[in-house]
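Only one protein chain is missing; all other protein chains are in place.
Note that the chains take the letters A and B in the order they are written out, and that residue 1 is the start of every chain.
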Amino acid sequence: MSATLTHPVDQVPMPENQGESYLTKGKGVMSWLLTKDHKRIALLYLMSITAMSLLGGFFAALIRLELITPGGDLLSAESYNKAFTMHGVIMVFFVLIPATPAVLGNFLLPIMIGARDLALPRINLLSWYIFIIGAAFTLYSMISGGVDTGWTFYTPYSSTYANSAVITAALGAFISGFSSILTGLNFIVTVHKMRAPGLTWFRLPLFVWGNYATALVQILGTPVVAMTILLVAMERLFGFSFFNPNTGGDPILFQHMFWFYSHPAVYLMILPAMGVISELVTCFSRKRVFGYSFIALSSVAIAVFGFLVWGHHLFVSGQSVYGGMVFSVLTFIVAIPSAVKVFNWTATLYKGSISYEAPMLYAFGFFGLFLIGGLTGLFCANVAVDVHIHDTYFIVAHFHYIMVGGAIMGYLGGMHFWWPKITGRMYPETAGRISAIFVFLGFNLTFFPQFLAGYLGMPRRYHAYPEEFQIWNIMSSAGAVVLAIGYTLPMIYFTWSIFAGKKAPANPWGAKGLEWTIPSPPPMENFETIPVVTEEAYAYAPEEDEEHEVNHHV
Amino acid sequence: MANELQLFPESASIGAAGVDANYLYILGVSVFFAVGISLAIFYFALRYRRKSPGEIPKPIHGSLALELTWTIIPFLLAMSMFVGGTVVFFRNYHAPANAMELFIVGKQWMWKIQHPNGVREINEMHVPLNRPVKLIMTTEDVIHSYFIPAFRIKRDVVPGQYTTMWFQANKVGKYHLFCAEYCGTQHSGMIGWVHVMEEADYEAWLSGSIRGETMQQAGERLFNRLGCATCHKADNSGRGPTLVDVFGRAVKLQGGTAVVADEAYIRESVLKPASKIVSGYAVEMPTFQGQISEEGLLQVISYIKSLSKSVQAADAPASEAPAGKKGGN
Partner (left out) sequence: MSSQALEQSSAHPANPNFQHQYEDLQQQYSSTTFGMWVFLVQEILFFGSLFCAYAVYRSMYPEAYSAASHHLNVALGTFNTVVLIGSSLTMALAVRCAQLGRNKGVFGYLLATFMLGNVFLGVKVVEYSDKFKHHLVPGPNFAMGGPYNEQAQIYFSMYFAMTGLHALHMIIGAGLLIFFMWKAYNNTYSTDFYGPIENMGLYWHFVDIVWIFLFPMLYLIH
């Protein structure tokens, strides 16, 4: 048994004729557009999300170009405002929220739990179409003049004063929300009902736990923001009044309802990424994850506590001083489960057998960025400090570290890790390592200066700014170039590898987990026969494990 | 100063020190953990790098003692940050009773500042050194946010509500004033300067500025022009209740409830008279929505305040109310 790890590739039995790969079974465009296979839908998502991220990245480039000089000379103020709004709307609703669950989760969740597909394959396809319709609305709002409200759609600016295509953009976000809800619903049902025999909750891979916690947030949070955004659209469309101060409406109520979802949405982006990191750390340390149940349950704790902290976005907006206090203490508490995760990952490395393939480098990068992002969250939870840094570049830097640094590091790490499984091809290892390093360095160079500019007082969403902030903005824009290279490289070599990459074995990393027991790429039905699970997750050293089990239960 | 690499913002108010202290404390703890964890990761990654392709490390399931340690210690540290921040926040939130009042109205895309003696400024705010200053703020259109980085304070101005904040400048100088809440096309142009002046210079500046009537006088003029005075008579013989000695007091309303007459209450009574009817009076007063500007409202409030003797003594509680009332939503 222990020989498994010496020659992991040969050891996995590869039955002949195990069914045709999902990539080749069924040909033609319609076999993709009407597929109910979770793996194909994952690829549909991958392509649409990548396209959206290029568009969002284009707007980010415009923003960084504009901010090189303080004068606001590249774009007009109006175009700049539209650029950051489109950047936010596209990246939040169409890239960061769906990326890891809809691509990696969709592909892996059924395989990891030993199922042939998600529980509701038609709903899965429907959710992709809803996503595309939402994206179409958003793109339409872009070409029909653009939106300038910021992705937060704050009233009464968005409902009464803004003179741009708010309705279509809001509807785009509203519609994409249902795509997210249906994905979450599907994951919840699948994890509850489709697990293979013997796969108990505490034997689930941590990636499944991460996606499960994410799904809870999608189900419980997304409907609220969907409704809130719909109310704004109705206010504009029909002249109704929900948040209009002229009829006694309260614009602050919008902010409460908006952040009730939109703060948990941050966890929705980071939780699946954390799940990926748990997989990477154990695989490349070849060691059972330290404190499995603490990592698993901390995901659920984050999902639950995440719903109690929305008010920290309203510390300066006229919320009562006691409200500020309560939300501050709850926000500090939600930091604890994240800290627990980081400590456990670090402890997993202890006495491991660590190798440095590209996915692991991404995991290391995740640690760095998530540490900075998480720790700067403490500044924002502290009411006194937050009053100063609220709506400054400090906040911009903080949430990019978490939502982009953390979430995309996890996503890219996972893409490298499972790329052989998804496509049956290896990516070029050196290029992968280089891109991981570029992303890490570029990210820090882009966003770390923004912490400093923020504490100095530079407000966000400023088209022109006082000269003393220029040095930080130049650094930031320079870093963005490095970051862009880091993000572009994988797109190039992943594409290349599909055609020219080395053929991937079933288990190139010597990893544990059901997905590595089936061929790469997997056959349409995933498993010829549904597996029976007899051991815990990450049992890299089976005999030791059993011993420990005995001690554990006595 | 401007050309050097600046890492820390200027500090020019007595409230700033507490904020900076919190900032530095959290920074210290963060650096400690960031460095500690990074070093641990680096060390483990090098020390336990894979030496032979076949090696299988011994599994470690976990340790309850360790889990508890790294849950409880960060929790206690986080709570200490919470306490530190909240103490400073409360102190920076409650204005002292003797604070001088300035009135701020935000508008796309400018700040309008009124001094009680009638001096008006746009995008510039002159304040005296070492005197507590309380800002009573609202907006004519969308949400803005009044942000003075050197004082480490910021507060949104919300349509239909009054928000307040205060500071006591302790360093003469010229400081940035920003709008921090995105408010539309010229958001980044909604900026200005705060001038902190020696008391004597401030007085000179005040008297040197072109000055018409004081806010009180302007308010009184409006009060008469809009016809308020015909019903709200000083001797309480009119059709409406007298407004003498009303401000800062509890007013009994129809239905048995009571409300403290603060800025928000007066504003609401002028614009939406029917929403709170004083006990014993009928719904007769018409709305003045559209007939009076936000600045005019502040002048009328200033006048009504001046009718109340108690105001000068105890000003503080009144202006907290609007924030408290709306905040529960």
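Quick note on the criterion: a residue touches a chain if its C-beta (ideal position, glycine included) is under 8 Å from a C-beta of that chain, and two chains touch if they have at least 3 such contacts.
Since the structure is predicted, the reported quantities are computational estimates derived from the model, not experimental observations.
Set against the missing chain, the residues A:102, A:118 or A:171 yield one that touches it, A:118. Note on the undisplayed chain: of the listed residues A:54, A:68 or A:188, the one touching it is A:188. When the full complex is taken into account, the listed residue touching the unshown chain is A:228, out of A:106, A:228 or A:298. Where chain B meets the chain that is not shown, the touching residues are 272-275, 283, 289, 329. Residues of chain A in contact with the chain left out of this view: 1, 110, 114-121, 123, 181, 185-186, 188-189, 192-194, 196-197, 219-224, 226-228, 231, 234-235, 238-242, 246-250, 253, 257, 260, 512-514, 517, 525, 528-535, 539.
The working rule: only the chains that are shown with their structure count from here on.
Contacts from chain A toward chain B in the complex involve residues 2-3, 5-6, 72, 77-78, 81, 148-150, 152, 154, 156-157, 160-162, 245-246, 248, 250-253, 256, 285-288, 290-294, 316-321, 323-325, 328-329, 332-333, 335-336, 339-340, 342-344, 346-347, 349-356, 364, 367-368, 371-372, 375-376, 378-379, 381-388, 390-392, 452, 455-457, 459-468, 471, 539-541, 544-545, 548, 552.
Across the complex, chain A is touched by residues 2, 5-9, 18-19, 22-23, 26-27, 29-30, 33-34, 37-38, 40-41, 44-45, 48-51, 53-63, 66-67, 70-71, 74-75, 78-79, 81-82, 84-90, 92-93, 108, 141-143, 145, 147, 149-150, 152-156, 158-161, 163, 176, 178-189, 191, 272, 275, 289, 320, 322-324, 326-329 of chain B.
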